[in-house]
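With one protein chain held back, the other chains of the complex are shown just where they sit.
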Amino acid sequence: GYYGEYGGQFIPELLMPAVSAVADAFNHYKDDAAFKDELKDLFDNYANRPSLLYHAKNMSKDLGGAQIYFKREDLNHTGAHKINNVLGQALIAQRMGKTRLIAETGAGQHGVATATAAALFGMEAEIFMGKEDTDRQALNVYRMELLGAKVHVVDTGTMVLKDAVNATFQEWTKRIDDTFYVLGSAVGPYPFPEMVKYFQSIISEEAREQFLSQTGKLPDAVIAAVGGGSNAIGAFSKFISDRDVALIGVEAAGKGIHTTQTAATITNGSQGIFHGMKSKFLQSPDGQIDPVYSISAGLDYPGIGPEHAYLSDIKRAQYVPITDDEAVQAFEYIARTEGIIAAIESSHAVAYAMKIAPNMKPDQQIMVNLSGRGDKDVAAIARYKGVEINE
Amino acid sequence: GYYGEYGGQFIPELLMPAVSAVADAFNHYKDDAAFKDELKDLFDNYANRPSLLYHAKNMSKDLGGAQIYFKREDLNHTGAHKINNVLGQALIAQRMGKTRLIAETGAGQHGVATATAAALFGMEAEIFMGKEDTDRQALNVYRMELLGAKVHVVDTGTMVLKDAVNATFQEWTKRIDDTFYVLGSAVGPYPFPEMVKYFQSIISEEAREQFLSQTGKLPDAVIAAVGGGSNAIGAFSKFISDRDVALIGVEAAGKGIHTTQTAATITNGSQGIFHGMKSKFLQSPDGQIDPVYSISAGLDYPGIGPEHAYLSDIKRAQYVPITDDEAVQAFEYIARTEGIIAAIESSHAVAYAMKIAPNMKPDQQIMVNLSGRGDKDVAAIARYKGVEINE
Amino acid sequence: MVEKIETVLKHGKGFISFVVAGDPNFDKSADYIVALAEAGADVVEIGIAFSDPSADGETIMKADLRAAAAGSTTTKVFELVEKVRQRTQVPLVFLTYTNTVFTYGYEAFLAKMKQYEVQGIIMPDLPLEEQAEFVALAEKYQRSFIQLVTLKSGKRIPDIVKHASGFVYVVSSLGITGTRQNLSADAYDLITQINQLTDVPTAVGFGVSHPDQVSQFSNAQAVIVGSAIVKIIAAHPFDAEQYLQTFVKGMKAVW
Partner (left out) sequence: MVEKIETVLKHGKGFISFVVAGDPNFDKSADYIVALAEAGADVVEIGIAFSDPSADGETIMKADLRAAAAGSTTTKVFELVEKVRQRTQVPLVFLTYTNTVFTYGYEAFLAKMKQYEVQGIIMPDLPLEEQAEFVALAEKYQRSFIQLVTLKSGKRIPDIVKHASGFVYVVSSLGITGTRQNLSADAYDLITQINQLTDVPTAVGFGVSHPDQVSQFSNAQAVIVGSAIVKIIAAHPFDAEQYLQTFVKGMKAVW
């Protein structure tokens, strides 16, 4: 359960049996042929996989350097990479005989994905969401309810994502027997970071093959946004042993890494133990977890998955900050240039590609993981730009 | 340019040369190998085709009759079938040397698709949208602007879709040389209904092969929602010569076909000449076009494509009305049952499948064309259900 | 006895004016048509209000809305014509979108035109390709189906003017109806080209509003003024007579 010194299972004794049971089930099914066949069927015939590897020709030409490719996770059913993980975990839950899924959600994407899987599998779903977020994302609350899920408003703490995680763990301790906690990012106690990586690795598994068949070679760099880090670990995973492929995680710098309005965990954080894992966190010297900020609700998390902390320490991956301003510019740029409205999360990765591509050669290749679509962000971008939208 | 007695080119002399040039180009390129290759590349590597043929097992089991399959056009880039047509027309425009696309839009879906294609092709785009619609769908206006398009607010007439069509034709007469009118539905003067069918036929072309390979036989019925009728004609087209495949177009009955709050053109309409075509329209005995109503902005059109009027007359296809209430119920039903939030347009087709499937046998098959995703409709559904959403 | 349009216009320097039937109401419409005729209009075009006047600019769209508010129906338009015919023998021409005529019935509509001595009809959305049926019926009822030719018509012109009757409506600019400051000199050449192909008089329209514009079209047999007249009615809805007469006389004086 460790990546170097990061990872582990820092959870109450009350949850250990449940988490251990998940670990046992995961370790059993991840190599089970029937499980893998069913997962592949769900991926191909429900999640709409494989996702395209798209050559962004206009952007590559405009930037005048490396060839840029987008891995189009935004084209998945429900519009983001989240569905990969959720289908996998729901299938494990089903195999374990669970009939009820619980999940945390920030802006609502993982909650919608979990509610979707629950509808498909005929399970109950209860989603925990901070009150700040239910107020800001009322439409996503209704979307989850349409999918048959019950949404619990979390009004403790700072009433955002981290508090929703706390509340979901609490809920799990109260009702373990029929309930499975579908964790949404590559964080939490083992086996969650490993399990999330396993299900999200389909991204790099496909991309690696697609690069070889479409271009005859591997990319020179893979760039992905990092909040908890599930899309990034999925995009990195199968390239980790390809030492010539640079792996770059892009953190949300918010209003800047020299301000307190940031969520750049590797850049500004320190070692800690929280949400069941030893990793890096934005926290006070006393270990009180910081409130964090990013324009992107999906990156607005004070920690990072333990494997990312490890990959950073051993310098196998590099983690760089991108500000709100840079991300919004990238969001606008690829809309105009490629006709793609990407998630503001993914736009952080695009922004970094825009920085490095011009200094690379035209025969070099960058993969940017477009982890989700940006329809959900259009209103926020308008507000950010000071455009009045009356909805 | 005729389907039985329907169709034609009822347009001002000023536009005839432009429309004839489009017809000539279309008739040339539709059989041109290089054009078709480029279109296929756009379909496969940009629009994300082929779209899934999804077996809705939960729904089929729950209804206890025919097996229901969804053709998942909602999984296309930009989230609806509209992109098929727009990419095709933009490619024709490019071949004709045009550098500027203009288009009408109702709720904004076709406008967003056109703006997307213009961004991809590096063309200008100007979108005409009724003031009622720009007020209701401010977010889609901003989305088009993000994609680089200019949005013109149409404040003439009833300030909705039909007025936007009028305004776009007017705009075309003012600037013909560099401009191509990308019409969004299977309506208007020849060659538009034929051209839109040609590009949308990919739906039934794929579906026919998918049914044969996935189930070994053709569907017993194909059901699609009809406004102007582009997704329906695309879903019907390659099945028309399969006489055993029932073709069913579902019209928006709005608040009921016995009220004036309806858009059920075949059910309540009469022959007329409007928007460049002879077809059926909802109109006064004097030929004044009626204001129409449906909860679905995409079906809220007073006419129907000429080929549908013809298929109805010769009884090759059947056209049935579905009310707002029935469509909303279907919208909610498949969200809960299959984890799919479908467009309210497509939900009309789902609603009719729900009516007939229970009376069919389990070895019979229904294809429902899920023409688009329903994220755009969630707020409207909440309002319809009286749920307060503070955005 | 109403004269044929061709006869009226063959002398040249013809003036064709346009009003929307029922703008601002049907009684005043009748008065204005009579006033225009008395002021020297050689032909009066009577527009039938349509819900979706897509070939018209804002001025005429608004007139259509006023007429609709006054309760315009096809039947009321025929009643108007019947009344007008009791007061003037000026040749009349309908300008209407095809759907109005189609839903009434092509033949029934032409029969009414004959009954009330409306000499011709302009249907801006019934181009050469779609007009055969209607043109045959118009000939049967001896009504003129007015052909339109535009700056974009090019090689279509010979085919179009072959079917010309009443006058050839030369669209002098690109775009929709409405007043414009600068008209294309290309229109002059277009009129010359048409005159060489047919004996039917040419009338130039779309955007003519000022007296100094008409002299540019000395080779046309008539000018058509629509929006400029509709604007006068919009400005003086209930007492436009003298303004209309002053305008028409001013145009005819320089023409």
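Note that the chains take the letters A, B and C in the order they are written out, and that residue 1 is the start of every chain.
Following the convention adopted for this analysis, contacts are C-beta pairs under 8 Å (C-beta built on N, C-alpha and C of every residue); 3 or more make two chains touch, one makes a residue touch a chain.
Just so you know, these numbers come straight off a predicted model, no measurement behind them.
Put simply, the missing chain touches A once the whole complex is considered.
In the complete complex, the hidden chain is touched by one of A:Arg49, A:Lys98 or A:Lys162, namely A:Lys162. Touch with the chain that is not drawn comes from one residue among A:Pro12, A:Gly64 or A:Gly97, which is A:Pro12.
Although one chain is hidden here, its contacts on chain A can still be listed: residues 1, 8-14, 16-18, 156-157, 162-163, 165-167, 169-170, 173-176, 270-276, 278, 281, 283, 285-289.
In this section, only the chains that are shown with their structure count from here on.
Judged by the touch criterion defined above, the protein chains link up one after another in an open path, with no loop closing it.
Mean C-alpha position of chain A lies 34 Å from that of chain B. Chain B has no residue in contact with two or more other chains.
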